[in-house]
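The full complex has more chains than appear here; those shown keep their coordinates.
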Amino acid sequence: MSIEPVVLFFVLGVAAGLLRSDLKIPGVIYEALSIFILLAIGLKGGVELAKYPLGSLIGQGLIIVAIGALIPLIAFPILRFLGRLSRADSASIAAHYGSVSVVTFSVGITLLGHENLDYEGYLIVFLVLLEMPALVIGVILARFGVGPVRWAKLLHEVFFGKSIYLLVGGLIIGYVAGPEGIRPLDRLFFDLFKGVLAFFLLEMGLVAASRIAALRQYGAFLAGFAVVMPLISATLGTVTGWLLGLSVGGTFLLATLFASASYIAAPAAMRIAVPEANPALSIGASLGMTFPFNIFLGIPIYLWMARTIHGG
Amino acid sequence: MPVQSMLLLTILTEAVLEDTMIDELMALGAKGYTISEARGSGTHGVRSGKWTVSGNIRIEVVGDAALIGRIVERLQAQYDRDYGLLMFTTQVELQN
């Protein structure tokens, strides 16, 4: 399988960071690009969603969310008892791995285009649905019998934090406007998507480079976790997708979603809700290790898993 | 208006706390505040400002000793342990 060129931009960013190039993408450009990506993904999902009867998706949705919620519950004991991390750190990292990464998902979609594989368009909705529960579970794990939780603030942060807000907003606009209504926006939101993703990966590479050092400091356990955990989650996703009767592409995307770890929504939410957790640990693992692992090795593996389980 | 001696409190902390901090200041009775973007390094490591989660803000509040004292006490109790936070005061002469 040939390499997806967009991931080369990630390499370019990492190398710039490690070589101490003076390249930096201004923070506001990063914010503008993430608004673009979140809206574009949301719009695409909304347009797709309009093609399916909503009722028929509810059952499937509940199952997927319930199984997705297992991920932080699997991760927490591993971190706490095998890794001997503090309760707060274990819970925060578990929340990062239970939640999802929009960019990893986008690289997955890009690969499907490359391979000419179809997928169920409504899966984008799960990007939204799977982002939240893990964060709530993370906070419960951190606070269980320990201290008070600022629930109001946390839930507000989660539901009206910009990532969920823009994804849901885009979904609704895409759903209401339909493919015809969105067409004049296609030139910006869909045609440029891959180019913008390349830019974004350049920036992610720069940031990831600065995280690798932090990760090294915490040793082999966390690095191992950051590779093994996505494989566990992806297996869960592959089996779930196959049992639910998704296509090969759909099964692969679900596995990718489960395997991805959050580094946008989760860090902000955990910083507010579980401030005593060390963000260097969770961001170091999810962004410094799991993200590159997923886009280089994980995604091809998950595609192979989806093809294998479908007997291809 | 005669020149008035006041304290200027400078707070350097994480950008993610902006809304929370404004709520605290207003609740404690500040008449105003000024915020600007910053980046830096301290006991909590380098905060490069390269993306939101790693940016700092500088919050400045001008007020009398009582107000500034209340703010310092509250922020120290509430945020100092878990967040990057540096606070210092300067004597300033209000000119208008």
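Chains: A and B, in written order; residue numbering restarts at 1 for each.
Going forward, contacts are C-beta pairs under 8 Å (C-beta built on N, C-alpha and C of every residue); 3 or more make two chains touch, one makes a residue touch a chain.
In this text, all values refer to a predicted model and were calculated from it rather than measured experimentally.
Only one copy of each distinct protein chain is displayed, but the complete assembly has the stoichiometry A x3, B x3.
In this section, only the chains that are shown with their structure count from here on.
Considering their complex, residues 14, 16, 20, 45-46, 48-55, 79, 81-83 of chain B touch chain A.
Residues 24-25, 27, 30-31, 203, 206-207, 210, 214, 267-268, 271-272, 275-276, 279-280, 283 of chain A touch chain B in their complex.
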